[in-house]
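Following this message is one structure expressed as structure tokens.
Complex shown without one protein chain; remaining protein chains in place.
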Amino acid sequence: MSKNKPLVGIIMGSQSDMPVIHEAAQILEQFEIPFELSIVSAHRTPLRMVEYAQTARKRGLQVIIAGAGGAAHLPGMVASLTSLPVIGVPVKSSNSIDGWDSVLSILQMPSGVPVATVALNGAKNAGILAAQILGSTDKAVAKKLDAYKDELRQKVEEMVEKVES
Amino acid sequence: MSKNKPLVGIIMGSQSDMPVIHEAAQILEQFEIPFELSIVSAHRTPLRMVEYAQTARKRGLQVIIAGAGGAAHLPGMVASLTSLPVIGVPVKSSNSIDGWDSVLSILQMPSGVPVATVALNGAKNAGILAAQILGSTDKAVAKKLDAYKDELRQKVEEMVEKVES
Amino acid sequence: MSKNKPLVGIIMGSQSDMPVIHEAAQILEQFEIPFELSIVSAHRTPLRMVEYAQTARKRGLQVIIAGAGGAAHLPGMVASLTSLPVIGVPVKSSNSIDGWDSVLSILQMPSGVPVATVALNGAKNAGILAAQILGSTDKAVAKKLDAYKDELRQKVEEMVEKVES
Amino acid sequence: MSKNKPLVGIIMGSQSDMPVIHEAAQILEQFEIPFELSIVSAHRTPLRMVEYAQTARKRGLQVIIAGAGGAAHLPGMVASLTSLPVIGVPVKSSNSIDGWDSVLSILQMPSGVPVATVALNGAKNAGILAAQILGSTDKAVAKKLDAYKDELRQKVEEMVEKVES
Amino acid sequence: MSKNKPLVGIIMGSQSDMPVIHEAAQILEQFEIPFELSIVSAHRTPLRMVEYAQTARKRGLQVIIAGAGGAAHLPGMVASLTSLPVIGVPVKSSNSIDGWDSVLSILQMPSGVPVATVALNGAKNAGILAAQILGSTDKAVAKKLDAYKDELRQKVEEMVEKVES
Amino acid sequence: MSKNKPLVGIIMGSQSDMPVIHEAAQILEQFEIPFELSIVSAHRTPLRMVEYAQTARKRGLQVIIAGAGGAAHLPGMVASLTSLPVIGVPVKSSNSIDGWDSVLSILQMPSGVPVATVALNGAKNAGILAAQILGSTDKAVAKKLDAYKDELRQKVEEMVEKVES
Amino acid sequence: MSKNKPLVGIIMGSQSDMPVIHEAAQILEQFEIPFELSIVSAHRTPLRMVEYAQTARKRGLQVIIAGAGGAAHLPGMVASLTSLPVIGVPVKSSNSIDGWDSVLSILQMPSGVPVATVALNGAKNAGILAAQILGSTDKAVAKKLDAYKDELRQKVEEMVEKVES
Partner (left out) sequence: MSKNKPLVGIIMGSQSDMPVIHEAAQILEQFEIPFELSIVSAHRTPLRMVEYAQTARKRGLQVIIAGAGGAAHLPGMVASLTSLPVIGVPVKSSNSIDGWDSVLSILQMPSGVPVATVALNGAKNAGILAAQILGSTDKAVAKKLDAYKDELRQKVEEMVEKVES
């Protein structure tokens, strides 16, 4: 999906999370940040999860985005197995109680093992946050992020004109 | 702590869960069911957790009781790594939001990987449930459980006499 | 519905719970575990409930699965009347407040009378948990459960191939 | 505790509910309405509960007040076994999640079997409601209730004078 | 709508509550208990509410059923103005946050002024509870209630036959 | 408590709300805005409440602050009886479920009858909001409010110096 | 949209809030109160927000209505930048968790900086509240508000006739 060596790993607990998690990939493509996208289930492929997380840094990843719903253990477990920053996306899956379980089981990590949690179904923001992490030292990415912020502002301003006229 | 080969494995995510989880051990002692008790942290010792769960059945365990608080991943992750029945005890730990995170991140497991969840801080009930699981085929244990139910009833009846007199 | 003497009793509080609870039966059929399926209402047939629970062990049942919604008293009341393990399935029924009432009135049992609670609408997991309870001493069932876990893993791996290619 | 044949039955699931439930008794004493007070545990003495509820009307009771905490099944189960009005008092017991479980497992009864639920720990109001039920046809009780309402008003008015002076 | 002098007053805060509250009227008709049905808005017709509540007992009412949604003040305010028993029906109205506001603003009445609260949208149960209140002294009504309980049981038993066959 | 003709009426449902509601009075004193302070209980003195609200504008009040806890009906009922702006202060009273009932029964007013709700126990902010309402046309009050904002800023800046040094 | 110099500023965080916020404009038009309507995003146009709030009083505004959803910062941030009364409208936007985030992030302002919060999606009430604030000193507006209250009452009374006949 992306040509260069991926810097961001995007994983989700189930293929059914794809419609949500896909937005992380889209925004990274827009920022031209190479990424990989796969399915890693904490509960159905726990050993694959262990291997994915343990080899992530060696494989060149700098950030991991992990999305899951319900009793969402993937982001926290990946964070327990790597010292890379892990961004958690709570997904309002079909088996979730209005998203509360997804949010709390990703956000409320114990001391020592953080997960950078974004809003419920906030995969796009997860992608932007990954870019911001890269952009904290990479000036080219930082520039793109500033341009993106500008675009957001301009779109609002165009709406303002329509609404006020 | 128990002389015979343990049938029940009791594990907790942190030593701070001991005051709660200890009650599971106490009731199993009362039922004379051999158990083992240890600390297995999903987030700080993930590989120990993998090994613990994968070897559980071979080591002779028939039930696992796992307690944890906050974003409580231990019970669900153990359940992903063994086909033994896993009883989850949500602990109202100091970092928990009134126990809601502990409850939801244990209870709301995805299809395919159940955790038998008991009440918040319900470690005693976890112990009784473990005994019930053993007692579903072991008549001696079943007899003890029936006797225990009788005791519960008698204690209430004694109270009734006091209250009504 | 199943030919041999049932080992698992599946009951629900209302016929309207059938679309959810049916999944417990389906997975037990898949595991070739004989079961019985019926309606037992705690609030409309309380005496039938008493009789059902009190005779369960004698009739050869080893596990009971009880599903109910709203102020869901069936699983807890059955657990008060038998020392068999009782698995509770909170159902998000039409009269439920987003499932919270169903979950809490099944999960939060007092000390002495546990109910093994699964996720909201998690009847399939209730069936698997029942199999795990049988499988804690029955090697044939344990084998099937391990095979089932394998299947779950393989399905994810097939999806991985599709997603990554 | 009261000399005449009791019209109101006050029961609680556990002796630990006494400090809360006692207030129902106190207000009924104040209204000089004869009552009985006892412990009936849905989960530890289910058959006693069946008998208590089934004989309530014959024994001359006109209202039942039932208090319980956590997965509080007592009020609803009693209501399933008698056609007398049952007032439920959710108790914020030590094993309750801030009272939410107690409230929801009493309030959210299915169609056909109502429980007249009062506020969390609202045993005093349960006693007043019992008096109101009797007072809907008994003029002497109605008079006392009107006098009580007057008293409540007067106490506020006395406070008003203090605050405003 | 009912021929005899009404014993039960059914009021709702808004015409939009009618689809829910109507069920209280239907069940009372089934029990042949005379009632009146009207709209009384706490917030749009507060003086009408005061008058309705203050004259209720004189007009022969023995029970009041009041339904409202959102910040539902009607049941509690009526209860503050009469010593008749008031049954509150929380309505999940379009402006309600999943019914939580309706439930809490009716249930959580302060000491001295109870409202007999039923389940969210539980108007049918409100009607049954009103009948139970009348039936606590009226044998004819009590008989009908026992017959109704029997019917509920029989309907379940018919379903049992279908399901088990 | 204040010499001039009061512009703001501060009322609370119970004397027990005084420790919270008092802060509204204190900040109004600081702004030298004349106010009156009293107890008006929606549930124990409903007719006093009707009179208080109906005469408020005539008596020269320009804003009403009403605080209450639990099923808090005072602010909304006052708003139904006057067209003055009513500020509601949800109080976390002893009978409240963590404040949720107080918040929701004040905030969730139906269309047509607003209550300007402030934070749980936010009586100080209610006083400031009352001043802002007066200050929207009264320049002297507006000036005081701007000075107050300045003070808030300065206090933070002083803290900044301490923390950074 | 309104001819005279606006007295009320209505702003929303996103164009997607328009269907909700529009109702504030409609009711102000009905009251013939001049207003302005625009989009001001706290997160996408923060500097525009600063300028909007800081110049509001100078531009003649007397009240600001600000609506936003999710982590809704607009009302509170505007309130931090002006001493005009700010009315906050929590919007149940598509990215909101059932409205809870919108409500809490607007309502729970810290001491010193109040926001007059109305019900979830309660933009109409925000408009009425703005009119009440103007009407606290403007007799013409007060008269219109009293007439509006009358209308609300009459509409209920018309419904009463239909329902009772």
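Annotations
Order of writing sets the chain letters: A, B, C, D, E, F and G. Residues in each chain are counted from 1.
Quick note on the criterion: a contact is a pair of C-beta atoms (placed from the backbone, for glycine too) under 8 Å apart; a residue touches a chain by one contact, two chains touch by 3 or more.
The shown structure was predicted, so the numbers you read here are calculated from the model rather than taken from an experiment.
Summary of contacts with the chain left out: across A:Met18, A:Ala142 or A:Met159, the touching residue is A:Ala142.
Residue positions on subunit F in contact with the hidden chain: 98-100, 103, 119-122, 149, 152-153, 155-157, 159-160, 163-164, in rising order.
The chain not shown here touches subunit G at positions 13-14, 42-44, 46-47, 50, 69-73, 76-77, 79-81, 95-97, 100-101, 104-113, 115. For subunit A, the list of residues touching the undisplayed chain reads 57, 62-63, 83-85, 87, 103, 107-120, 122, 124-126, 128-129, 132-138, 142, 145-146, 148-149, 152.
What we mean here is this: only the chains that are shown with their structure count from here on.
Shared contact partners of subunit C and subunit F comprise D, E. For the pair subunit B and subunit E, the distance between mean C-alpha positions equals 44 Å.
Each chain gets a centre from the mean of its Cα atoms; for subunit C and subunit G, those two points are 50 Å apart. In subunit F, the residues that reach two or more other chains under the touch definition are 14, 44, 70-71, 95, 97, 107-113, 115.
Arrangement of the chains shown, judged by which pairs touch: an irregular graph that fits none of the line, ring, star or complete shapes.
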